[in-house]
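Mind looking over this structure? Questions follow.
Complex shown without one protein chain; remaining protein chains in place.
Order as written gives the chain letters A, B and C; numbering starts at 1 within each chain.
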């Protein structure tokens, strides 16, 4: 054991990025001058030196097998000296110095099933999470919904034909891994049933006081089941946040009929023009309908199309909605406005309409 | 006694307003067409009928003796058939049908010490409260500060020379009687000392549980003083709101050195152009300095002057500040920015700067 | 105390200056109450603290409001103001008076009180400032003889007030004074006998300029508005353009919050579908523009001063309501609000706070109003939705987005 430890190397951190940069980047590091888009899926950065870097961006399923990663490696070797990167939205980008390699690479990517696109005013790769692939908390699958949705919206990835960038995100539970809460359109998995308490395991798996304290609304109370310590949940006070489940595995919320998806719109993170914004509730609930979640896909497409038809150039979804007003957004999209749309959490009052500024 | 009750008339409500309307108003009720300002202190309403109503507005101290009210009555008889009104800001308005009476009335008003003005882009009569004249809760006098301030700012009442209306308000404690919280400039009396507990009277005057419960921050705890029930206040938790004092007279906050005034800016209630806004903290504290509160007067004048010099036509103070940004407001006025300006109450986070949108 | 030469050098300072002096007002009254009041004030100016004590329970028979009890903490020095209550006298809507009625009010107050008033209090009442306990009832009697009654205080309906609306303003979208009188009469009982968890205020403004600050300080704010097109008098527009006083592009068009106006130097166009009825353009060109013809009001609920959860502005409850006597829809709404709040509101909880506590969606459910997006500035951003699932066919509902 101790010899083992001796051999062990720890805390070395990640490799230094420099060794992975192509020569053209090393030479122009910090000295890029401007960029332009050559065609869908290809952008060109021009250095002060005059050097031109061609980036070819291809869609990636994010869940990549080593086969696909090796394929990317092979393509990189073939077309750009072995240099590639991934983006903050999980696309793969090939970094070319030779313009002549651009089209052949794109053709190969298409052949292998990795279409290019996502630059400019397009829908890029949705940020998403684990879903039924790996997480215990998930109210829906992530990869499946994203795949179904992007098959449908593919045209908007392939061609930058929207008024502005449109960022999609998916999270499978209220923990919202990813930047779901500030996305143009976010799909969020929700539970709608109070935690089911496993009174057998709870004493072993969980600390009762911690569990009780975990509930932000105070819905959990200690109780006795068959003379044994357990907890109970006051139904009216539960807002299905699953914070209790995070600290106590014996309080599960998963449920085939009650779990499903909600849709949120109008968030952004860039500071361009307007300040960053949170996404706001558009559709409170759509049931899970695997494998292709058609109701979710239709709902998203509807929003995208209404936006595409009405917004002006450079208007992000949330910016456009604020210009036309939320009432009109609901009218144009035909989405029903319900009491669920009205905030009733801590800062609820701040979202009430405290003026006469609305269209009559 | 019972005969007494028989005679008593109750619940008759106020007299019907109609009997107090001048004929020209009765005839044009709901049929006014437009208005214009004839000169400072005089506005003219033109009816669809072509009738012209001349309103002469004079300043009033609000605290009016019956002598002054009788004077107003006499002037009304002399110049406009006995018809007059008061405004929502406590000015007195004479309602004339004869243009020729306008100037003579103004002269008389001036002679009697009631100058005209307050229309259009001016400073009108400040809304204010009781202060040391009548309220137990007051951290300062109301009428005195207002008088001192308006003597200084008089030119802005007499002439509409500001970019827009500028509404002043004064309240003598955090109860904020009046619309202080949405004024262009509000002066607010503040206590800064924890309640002094009269352990002798508290058991008689107050219910201890109600008193304890009245504190929004939970700063009050029941305790025993010399074996008798009383309360104590945890100093660090007290925000000097006086809610305890409202429910329990034995907890006084008044203090000659610790009481004083704070100044708040940028509120409005009209929906014109921008939505109604709350006033925001400009100066956290200025000590009481009767009879003329020169520091308060100077502070207000400074804000008014900086605003007058910089804002464009139709920009209310708060609208202008939002255009230039709060950092610049503090810079231009020379007001010191302190940690007190940073909200730390319930929705504090909502006032943090959550973007890069500021002038570097 | 009251015999000697001026003992009030500090407050005397406030006799000077161009602004009308409240000190002069007090001095103008030659009675012991006014003298003692001045003495107390001088003392406060010396001491830098007030000398008034918490009020006790005083009032007129059968009423639970209308009088604010007030006692002095220096009764030996200033006996005349030892008990110095105020009476809140319900003003006539719009604060219109004849010289005649004003004189009669003065006569009552000369006989029974200090001779000092506030014209008016912040809620709108005529404030009779300084009455002894014994004089309350006689004053009340004289007032009712004169046709006046007390206003509200305590956990009552408070005296409703309004802008002068149709009486003198071309922009009034409904009859504010008419409604104010109607509601005041309808709810006399609530005004005089505390029925609520806390105070409740109505304020009526004829248009979005809100000249009575109703959105900031009324539990129910009733503010005039319209649904159709702004009326444009094209010739008058040209007059303004020609006058040189107004830069129509800069001052009007570019300040429109939704940028729904255009001006090419000749014609002013408004895309009324996008107009949010803010009043600015109309304010800027009163002769040329006027509110539309399909008029009514927006009903907003819940504003108040900061105590204790922080100040609130009223928020939209009914986006548009026709405002015609006998105002049945409005009164139905009022009754529903009062019933719910009356039953479930906590002591000293204003209705605005109550709505926030139970949730606006929930509140609407309870009073039977459908939620509409006009009630909010934006939908919720947090995912903490209290889904209700008793109703299993909700699945169907949810699908027709």
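Observations, loosely collected:
Here is the rule we go by: a residue touches a chain if its C-beta (ideal position, glycine included) is under 8 Å from a C-beta of that chain, and two chains touch if they have at least 3 such contacts.
None of these values were measured; they are calculated from a predicted model.
All shown chains touched by the missing chain in the whole complex, by label: A, B, C.
Across A:122, A:143 or A:338, the residue that sits in touch with the chain not pictured is A:143. Mapped onto chain A, contacts with the missing chain fall at residues 5, 7-17, 19-21, 25, 29-30, 32-36, 45, 53, 55, 59-70, 72-74, 76-77, 82-88, 90, 92, 95, 113-115, 127, 129, 131-138, 141, 143-144, 147-148, 150-151, 154, 157, 174-182, 205, 216, 241, 243, 245-246, 249, 254-257, 259, 269-274, 276, 278, 288, 290-292, 313-314, 345-347.
Residues of chain C that touch the chain left out of the display are 306, 310-311, 381-384. Contact between chain B and the absent chain runs through residues 174, 176, 181, 188, 190, 192-193, 236, 238-241, 258, 262, 264, 266, 278-287, 295, 299, 302, 323-327, 329-330, 333-346, 348-360.
Going forward, only the chains that are shown with their structure count from here on.
Spacing of chain B relative to chain C, judged by their CA centroids, is 13 angstrom.
Centre-to-centre separation between chain A and chain B, using Cα means, comes to 50 Å. Residue positions of chain C with contacts to 2 or more other chains are 208, 215, 257, 277-278, 313. Taken residue by residue, chain B touches two or more other chains at 271, 276, 346-347, whereas all remaining positions touch fewer.
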